[in-house]
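Notes to accompany the following structure.
A single protein chain has been omitted from the complex, and every remaining protein chain is retained in its original position.
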Amino acid sequence: MNLFDKPQGTPRPIAELQAGENVSWFYRVQEAVKKKTKANDDFLDLALMDKSGRLAAKVWNKVEETYKLIRPGEVYKISGEVREYRGRLQLTITHLRPVAAGDPGFEKGDFDEAPAFDSAALLAEAFALLNDNLRDPHLRRLNEMFQQEYGPVFAQAYGAQKIHHAFAGGLLQHTHALLKLVLAVAPHYGLDTELLLIGALFHDIGKTAEFKTLPALETTLAGGLLGHLVISLTIFQEMKNKIPDFPEPLSVRIQHLIVSHHGEKEYGSPEVPKTREAYLLHILDLLDSRMSIFDEQLKVGGGQKLFSDFNQALGTRILLDK
Amino acid sequence: MNLFDKPQGTPRPIAELQAGENVSWFYRVQEAVKKKTKANDDFLDLALMDKSGRLAAKVWNKVEETYKLIRPGEVYKISGEVREYRGRLQLTITHLRPVAAGDPGFEKGDFDEAPAFDSAALLAEAFALLNDNLRDPHLRRLNEMFQQEYGPVFAQAYGAQKIHHAFAGGLLQHTHALLKLVLAVAPHYGLDTELLLIGALFHDIGKTAEFKTLPALETTLAGGLLGHLVISLTIFQEMKNKIPDFPEPLSVRIQHLIVSHHGEKEYGSPEVPKTREAYLLHILDLLDSRMSIFDEQLKVGGGQKLFSDFNQALGTRILLDK
Amino acid sequence: MNLFDKPQGTPRPIAELQAGENVSWFYRVQEAVKKKTKANDDFLDLALMDKSGRLAAKVWNKVEETYKLIRPGEVYKISGEVREYRGRLQLTITHLRPVAAGDPGFEKGDFDEAPAFDSAALLAEAFALLNDNLRDPHLRRLNEMFQQEYGPVFAQAYGAQKIHHAFAGGLLQHTHALLKLVLAVAPHYGLDTELLLIGALFHDIGKTAEFKTLPALETTLAGGLLGHLVISLTIFQEMKNKIPDFPEPLSVRIQHLIVSHHGEKEYGSPEVPKTREAYLLHILDLLDSRMSIFDEQLKVGGGQKLFSDFNQALGTRILLDK
Amino acid sequence: MNLFDKPQGTPRPIAELQAGENVSWFYRVQEAVKKKTKANDDFLDLALMDKSGRLAAKVWNKVEETYKLIRPGEVYKISGEVREYRGRLQLTITHLRPVAAGDPGFEKGDFDEAPAFDSAALLAEAFALLNDNLRDPHLRRLNEMFQQEYGPVFAQAYGAQKIHHAFAGGLLQHTHALLKLVLAVAPHYGLDTELLLIGALFHDIGKTAEFKTLPALETTLAGGLLGHLVISLTIFQEMKNKIPDFPEPLSVRIQHLIVSHHGEKEYGSPEVPKTREAYLLHILDLLDSRMSIFDEQLKVGGGQKLFSDFNQALGTRILLDK
Amino acid sequence: MNLFDKPQGTPRPIAELQAGENVSWFYRVQEAVKKKTKANDDFLDLALMDKSGRLAAKVWNKVEETYKLIRPGEVYKISGEVREYRGRLQLTITHLRPVAAGDPGFEKGDFDEAPAFDSAALLAEAFALLNDNLRDPHLRRLNEMFQQEYGPVFAQAYGAQKIHHAFAGGLLQHTHALLKLVLAVAPHYGLDTELLLIGALFHDIGKTAEFKTLPALETTLAGGLLGHLVISLTIFQEMKNKIPDFPEPLSVRIQHLIVSHHGEKEYGSPEVPKTREAYLLHILDLLDSRMSIFDEQLKVGGGQKLFSDFNQALGTRILLDK
Partner (left out) sequence: MNLFDKPQGTPRPIAELQAGENVSWFYRVQEAVKKKTKANDDFLDLALMDKSGRLAAKVWNKVEETYKLIRPGEVYKISGEVREYRGRLQLTITHLRPVAAGDPGFEKGDFDEAPAFDSAALLAEAFALLNDNLRDPHLRRLNEMFQQEYGPVFAQAYGAQKIHHAFAGGLLQHTHALLKLVLAVAPHYGLDTELLLIGALFHDIGKTAEFKTLPALETTLAGGLLGHLVISLTIFQEMKNKIPDFPEPLSVRIQHLIVSHHGEKEYGSPEVPKTREAYLLHILDLLDSRMSIFDEQLKVGGGQKLFSDFNQALGTRILLDK
């Protein structure tokens, strides 16, 4: 046993794991894919989670046997060694079995898909920003409906399947950032803050239907064939249709913010920003996503090297001290 | 008077005009824009129409005075000389006055926005193709609703503001072509013909709301901020929402055909074709639009030259014998 | 022995193999390349074939020894396990020896490079389409010469080394599809069907000299330095030079169809389509190749996932139910 | 005389001119280029200025004679008619003569190249922002030197020759905006505000040497061959070389902000942003320049049309109500 | 009469004309196109030539009448004023009549399409370079045939219709430059000089059939549908087919130099350079064409400005002192 390993039975939530330790604890399998090495050997590529975070894992032995045992969504007692791989932690699994009745330390509530941070507080802060700054009655009504219909879903949705904000609560974190940035920047240019707040609120809401996280992470039919931008648009349309006399021009402007927020046609926006508000929402969305990618790359570190490896999303190697 | 000019009072519908003739007849002004030459002189750029077609026109003299006289949508008695300009006919206006009560030869019905060809027959043929080939009850219901709600609008809609099928009935001609091509090609690859027919029917229907032609040609708020692709999607959604139990997967597939029909993100499709049907609809749409552009360029001719000038839409000069 | 394995001595043509079975049968080695894993271990990457199809295979043990034994083009008795790898079947070879005199079940004729389908019938159908629809005497003469000089070669040529139609008979299948599509679509636009049929016939004929399939698949000097488009052009020129009084303008138009069929300069066409016929041939070539890639991806399937992995040639993941 | 014209002798500063009025007043000629119309007629294209702003002007008559009279940099008594051309005002000159001794109303001080707004106040505000937020002694020293050496130049420099902020004081306005935005946004991401303030201060300082505005607007040798980005870099280097013990790593980071602020190599940055600070400076620079272009297009208006003409810099038509 | 004008009857060859002079002399009309100004007025755009050079000309008055008089290829007595327009001289024609019998000063031989420089000497020099450096018997034979069949045509061919080397003898000048550069650079890299010389000789020979210069400049059918690169290839193939036992690999390599000399597929090369010789030929071709474009832009000058206008072909403004 490694000197640094914790005594058997000590709870090891994902967020506390460290490279080098041997672990034996409960985790939920979120995704399980059978793959092959270049040498044609099977292995399993798993995504584990508990309420503290997510962790990649690999199974190199008894692959077929283990694969048959796993049902994505279920919790298992898993043993293995924590290693660092390409700047992220990864668990090399040596043993895995279903949770047994009366397993000491197992708590069902530890495996809900829920943000690793205090999402209730952040949600409250985001909604307060909206409630305090919206004056237009139609927008206030829309905001209320959103909070009622999407509040809980919104609070725990992933921001993406990969790349940035790819975790429970990610959508909320990203949207909250945009709301704050809108309030910081819009007044400098005399823009319509209320329109921008509503645009920020709805722009990525389609991500809640683009893929599902339970039992496994998977793209939905609508997610793959239409994409989150079109789904966001549809969600907005259906909600505003329930509001009597919602002004059509206002509706069109909000829809414009949603459909143009990727900024360029080649990034999937069927129309580019044609108002200053639409341009600002696009630029803030870009800024926040890039900052998130910078942050993830910075966390990975790079030993004594000054620069990271080439980061595909940023199109460059980056300087590795913050 | 030019020897080839018709005697005063002879009806001169746009479709019969010829380069070089002097004309004096009734036309409706569809669009009137005041512009300036490089030398800063004002002139008017008009779009004229009657039920036989459309014609560009210019006013070089008494510009301000004439401009004040014109209300787009109204019919005027117009005199001038027909010339060829960049392969199209154009009228240089020397005189223009509102229609007077009792003007001999003036018929109000000559200026309706209506196709220059027998659109009723083509519409019937298109609808027959649909009625004969759709079996799925939900698609049949959708087809019925489309024919009821959009039949008349569809029959006389423009296919675009410029470039190709930019005339009353253009949308019908383009859609009819796609329906026929779907039936000719889809069986070769064993594709879902019914899905394709519905996709073809709806793919450009948003053009009926992207711009208006009466009184003047103009992009609408929704047209400019959302584009016809998104409007087509919304029209489809609202129609299928009225059909009880319309299967969601079928709905998503039809929406996919609509949103991916431009084929590439840089051409405004938020998602690219991910099914064979979507790919085929895209390729037939591309083929029909390009053939239409080839045809227009071929009509322009080019004197004794073998090749046309550079055609922006085709990205090349083309060979000028058909 | 796996329960699903066939009794020793049962013929196992490639087209009938299934994932998971152990096999011991005769196959011709079409290509043998020594490669290294990332861990620097040698392995052999083989392409096997029999008259029913093609199969990738790997040798992980006794690599050097086996490599010396193999002469591409020869038939071997091969044992191993059939596995699925990235959506295709693959044989992991455990034993391999040259065919011995009197090996029971070995038939020399089983290893000719020949289409896996009834290519004679398809060739006859393709030639009948041409014979029935060509009227112009020069084109009829060209067609005759083509059928005499290229008939047999054409019937069994690969359509490509990889990507689409990469098998014996692939060129015929692709060309046949184009001939049929030309007849289905050209009349809709009033195009010159005869010109299009000849263009379709010759457009890819250079593929017969771009690479060789016997004994091993390999790019030729001309194939690598000139490409199939230029070779197709040269084959056409040399054939029409043998026809007295072949009209030069007709020759130039056919050459234009050949050189422009990739549609864009960046895809290797030195000139883009400048006639409607050239544009149609390009678009049908594109359609047929993409449909073939869709079909291959669909065959691969994807377990319970809705969407395939990213397909490089299509530039997207695709929906996995047909 | 137009009823709206002012009585002879009334001062008509550029900022107060209106479309349609006839004017006769003093203006400095900033630029005079002889051009030809398509019909090969000569005309003069002038840039006029006074301390209230800049105005384009044209001379259509007595071109040669007038041209010989003009020495860019001098003030003239100019008569003509104010018109609107492509959304900007323009003066069609009918008469022009040098200022004569004792011309009533002529004030030499009216023609200094100076901002049309209270640049002293804005400069003070910008410098206060810097003074208040910089703590690092080397950056404070750099800031002091900048204020001493570049203060006056900085306050009245153009932000560009065309496109955006192309007027005296434009560089200050743009830089001031960036300083404010840095302070509003940087804390949200925990970035190095001091580094960002210095980067914003120097990023475009090379524009003061990229072109000259006196007597005429013209690109300099260094401006054309090196560009403002490289000149900004050189100005920074020479200034920091005078500060003893300026830390080299700090210097390199500031240089990085300068050279990467265009964001992409194709926009002239030899390196792309590799730190979060560099990325933020780039995105704020982009935002402020685009907002300025939106504003200019909005000022131009567009009659009753909903959308502007295609705006090259924005890559789209924009919605015309603010 | 302008003081600087020459006395009536003085020969005024094109190469000696100066901006500002009034001229009345004999010129051949090479091209005559009727165009319209933006204000819809007709004018004629002519290309004039004599053996000393080429000159653009315009007719603004009596357009129709003059147009009917002109037959491209014929010589006319032409009066007008020489002006500078966009850096080139241009003749504004006031009067034009056919040459009359016995017109004093008219020499038929002055209007042959022939180089303005001593092309015989340059041709001899180019051929000597080839004769001296080719050793391979097949290449020597090819060289001989080229000199016999293409010598005279080659000596006076245009290098292009526009952009660079667009004059009689231009092809020779460009090819001669490449031969010399090949001899200067190839040895540095130990390349196959003989292959390169033959490649340089044939690479643009197709330009002799891509367009015709008599009577008017015009793209041919083959030129427009196939382009000079493909025609060069065909000319080479037909010539080498006449040489017994011409080695096929050598032929393929030469063809590769021809088809890849544009360097990139998007510039019309169906294959990119795959040998060092092909790469060098491409880079020298690029260098010589760009140097020619620089030279033309430098000749145009730019008054007192330091930099030229934006040059489309170079993608930049250039510095205007040599």
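Letters A, B, C, D and E mark the chains as written, and numbering starts fresh at 1 in each.
Throughout what follows, a residue touches a chain if its C-beta (ideal position, glycine included) is under 8 Å from a C-beta of that chain, and two chains touch if they have at least 3 such contacts.
The model shown is predicted, which means the values in this text are computed figures rather than measured ones.
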Among shown chains, those touching the left-out chain: A, C, D, E
Per the touch definition above, residue among D:Arg12, D:Arg28, D:Lys207 or D:His256 touching the missing chain: D:His256
Sole contact to the chain not displayed, among C:Ala19, C:Ala128 or C:Leu221: C:Leu221
On chain E, residues whose C-beta touches the chain left out of the figure: 177, 180-181, 184-185, 188-189, 272-276, 279-280, 283, 286-287, 290-291, 294-295, 307, 315-319, 322
On chain D, residues whose C-beta touches the chain left out of the figure: 221-222, 224-227, 229-230, 233-234, 237, 249, 252-253, 255-256, 259, 265-271, 274-275
Where the unshown chain meets chain A, residue by residue: 37-39, 41, 43, 58, 60, 83, 85-86, 90, 92, 305-307, 317, 319
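In this section, only the chains that are shown with their structure count from here on.
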Rotation angle (°) superposing Cα atoms of chain D on chain E, nearest 5: 120
Counterpart interface for C-E, drawn from B-E, A-C or A-B and sharing over half of its contact pairs: A-B
Distance from chain E to chain A - Cα centre to Cα centre, in angstrom: 62
Sites on chain D at which at least two other chains make contact: 38-39, 307, 317, 319
Chain-to-chain touches, reported pairwise for every pair that qualifies: A-B, A-C, A-D, B-C, B-D, B-E, C-E, D-E
